[in-house]
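Only one protein chain is missing from this complex, and each of the others stays in its spot.
Going by the order they are written in, the chains are A and B; count residues from 1 in each one.
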Amino acid sequence: MERRIPVKKELYMESLQKHFRNSPDLVNKTFTFNRQTIVIHFINYQVNKDQLERDLLPPLTNAKKPWTMESLKNAIPLSSSEEIKDFSSLARELIHGGVSVYIVGYEEVVVFTLPKQDHRALNRAETESLVFGPQIAFTESLMTNLNVVRWRLDTDDLTVEKFLVGERIQSEVRVIYLKSLANEENVQTMKQRIEDIVIDEIEDSTVLNQLIEDSSSTVFPQLITTELPDRFCNSIAKGRVGVLVDKSPTAIIGPMTLFNFFESTEDTYMRWNIGTFIRMLRFLSMVISIVLTPMYVAALTYHYEIIPSSLLVSLGQSRATVPFPPVLEALLLEILIELLREAGARLPTKVGQTMGIVGGIVLGQAAVQAGFTSNILVIIIALSALASFTAPSYMMGSAIRIIRFPMIILAGAWGLIGIVFALSFLVIHLLRQKSLGRPYLAPIYPFEASALRGTIFRLPFQKNAKRPSYVMPKDESRFDKKRAGTKRDRSSP
Amino acid sequence: MKKIFLVLLLLLVCNGCVPKSYIEQLGIITAIGYDQAEEDQVKGTMVIFQFDPTATASSQVVSAVADTSKGIRFRANRQTSHRLVSGQVRLLLFENKLAEKGVMRYMDTLSRDAKITDMGFLSVSDVPTEKLLKSGISEDAPNTGNYIQRLIEKSIHQEMIPNVELTSFIHHYYDVGIDPVLPLLSTQEEKTMIKGLALFQNDRFVQTLSEEDIIFLLLLKKDLKDAELQLQLPNEALQNYYKKRSINPATDGELHVSLNEVETDLSIQTKKNDPVSPSVHLKMEARLLEITKDIDLKQRKAIRKLEDEIAKGIEERLSLVVNQLKEEKVDPVGFGKEYNEKHRTNRITEESWRDQISQLDVSFDVEVKLLRYGISE
Partner (left out) sequence: MKTNLNVPQSQTVQAFYLFFIVHTIQIGAGLMGVPRILFLDAQADAWISVAIAGVYLHFIAWIMIKILRGYENADILGIQTDLFGKFVGKTLGIFYLLYIFLILLSVIKNYIEVVQVFIFPEIPIWLMSLFLLSLMVYSVTGGFRVVVGTSFLFFLLTIWLVLTISKPITYMDWGHFTPILQTSWTDILKGAQRTAYTVLGMEILFFVYPYIKNKKNIALPVHLGLAMTTFLVMLVTVVSIGYFSPDHLRETVWATLSLFKIISFPVIERFDFIAVALWMMVVLPNIVLLCWMLVHSLKRLFHLKEKHSIFGVSVLLFIGALLVEYRMDIDLLTEWTARVGFWLVFVYPIFLFLYMKLVHRWRRRRRA
């Protein structure tokens, strides 16, 4: 049932006032000239006043002859003019920064959109900090973000589709992909999942992300959320599907595999050998982070046999004063580290640094001296915490830190058997995961040798002429490998 | 479904725990010594690591008398507040009196126990092992057991004694036609040293091979890579090649040669149907480290002569060693094993070989090459 716009002036004004519950911010102005009465409405803070007074009011009031709907739409030099018959859409337009122009006697209203939006300018990335490479991050404004994406992906192949999500409060969502490259099934899955969302409102793109992910019970993220336009655009250029949400500075990309979460854009900007080394380092640090503390717990609780004789004395003596079993000791320290991290994240930057010093040095040192923990464990925990922070994706880092806890408990309960059980469980768990319906462990399983070059390693670009096929791009070839490999330098005279 | 799983998991954590062995509650045995006690009993001495917050020294030595080797641990457990465990045993010592009766019954429980490493070292001692392990001198090692372990490890590494890990002892014990050997420890001014090599008949200690002879037994046992060797040659063997203008008139005194970087290539040939007359062919390359007479090393002939003399000297020493083995009816070289590996007929058995050893007639053929002579000629 559409409510029509009342024709009578008093009724019109009254019903608008009523709709906005006599909001003091609803400004109305009535002009009468050329034997015509015109009422304009707008919401005080939603409208760009400068533009209103410069571009709309002067031509409106200086007219020589009476306005008609047609002339109103065409003679005012503003691009966004819309004729509205429906009362509720009129109200919505007003909220979005519209200025309604009502000519008494007409059944329609013309709305000019002169929105005023205050948001921050493009800034440096905060959560995904880089040493070098492009530094800008997405902002909260969808239009700005789209602008950046369009600017980076300079092709008319770029397709942007609009969705509205949220039943009570709606958010604008854009699905972005390259028409000629992105796999249709992937795009369909992504669109379908966004359309299928039933929720009153989404707070942020990260919420949307959780709503469209394949499995919500796992700790592993299945779609990458990033605030880096370069990462977003590079992924789209590989044939993936991106999602931008209004009011959110994080973009979503899919399908992703586990190994993509350990890629940083920086690997791409670095020389290939150094990039590969750093990427390997990250994989190694993931293993260290997961296995090191449980191994300590297992060795000291059950398998004293596997401790090398040279370490035995120092390990034993450091443990001698500790009143708790190793599991508890390790859990306590792990929680301590988590506390530090959390406190550091909540506090303002300057205080946060002090926090690190207090926690790291004072607490650690005091804990050891008080016989609260063994100093070797402090090293191990610090090392594995450090290792977990090397994951370029904050989500993945958190996932790894979380799975350490059950690992430690299992190691404390059944030693090496517990650890191997946990690792096996983890592997099978990862095998079962999917990202947008695509296997999560690609290119290891399903195995694809050529994709290892760009995913696990970072081989020279000339060698990496194929797009990874687990993304299922429509065109796997990036460039002609043969031509790319030759440099036709001018020979010296 | 998931809830059931979680509850199950929780139940597991609560109920399914296995007995824990916290490292700080353990007395970790690193070395065990077995001594002969009265009436067929054994006295075991154990070096243990135990970690008390207050104690400065982390190792302790405990002794107990019992009938079996596991009984020792059981008894000794009453003497300490820590639970004694044997998963880190790296050294097993046997007193000579005990070793003469056979060591396998102590070893057997060890090799059967999956918790015990195969890499531990074995040794025989001619002083009570208790005294050995309780002596305080251990250089920079945390305890005497550890010191002995390092001593043996180093000696094996430098090819001064054969490999005496538990695994190779058991290997040689079980193999037909070869007997195991172990280092023989003794004390000198309270400090432990390797005195010689204990020769075994099966698992019974029968005779000692003196320290100087060890290297010659080693020459027969395996290819050496980087060993050292001292040899005394007939005094006047090289008198034709003394330096003409010698600075130090070294004409009298004995002629000693010292070789290092000794690399050997050993081959033992056996004749068909005749296990007792193997021939040993030994090729040796070495560096002349020291010679007590001033020989003119620029002459090719002098070198040749020296090489020949060394070869002859080695052959002599080898046959002396073999004679000693024959007397004791032991075969640590594995002549019998060598025969069995090559021939299908007239194969020897564990029993027959013991009697045949004394009939051994080994012929030696040693070739020596001196490749380097140090920095002066």
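FYI, a residue touches a chain if its C-beta (ideal position, glycine included) is under 8 Å from a C-beta of that chain, and two chains touch if they have at least 3 such contacts.
Given the structure is predicted, the values throughout are model-derived calculations rather than measurements.
Touch with the chain omitted from the figure is made, among A:255, A:415 or A:443, by A:415. Interface note for the absent chain: among B:167, B:235 or B:299, the touching residue is B:167.
Between the chain not shown and the residues B:118, B:274 or B:327, the one that touches is B:118.
Per the touch definition above, the residue from A:224, A:256, A:444 or A:471 contacting the chain not shown is A:444.
Residue A:305 is the one among A:305, A:338 or A:476 that touches the chain not shown.
Where chain B meets the chain that is not shown, the touching residues are 12, 16, 18-19, 87-88, 111, 114, 117-119, 165, 167-168, 170-176, 337-338, 341-344.
Residues 302-303, 305-309, 311, 414-417, 419-421, 423-425, 427-429, 431-432, 439, 441, 444-447 of chain A touch the missing chain (whole complex, contact as defined above).
In this text, only the chains that are shown with their structure count from here on.
Here the spacing of chain A and chain B, counted between their Cα centres, is 66 Å. Residues 217, 299-302, 304-305, 307, 309, 312-313, 315-317, 319-322, 325-326, 371, 409, 413-415 of chain A are the ones touching chain B in the complex. Those residues of chain B whose C-beta lies close enough to touch chain A in the complex are 2, 12-13, 16-18, 20-24, 26, 28, 30, 49-53, 58, 85, 87-88, 90, 115, 117, 142, 146.
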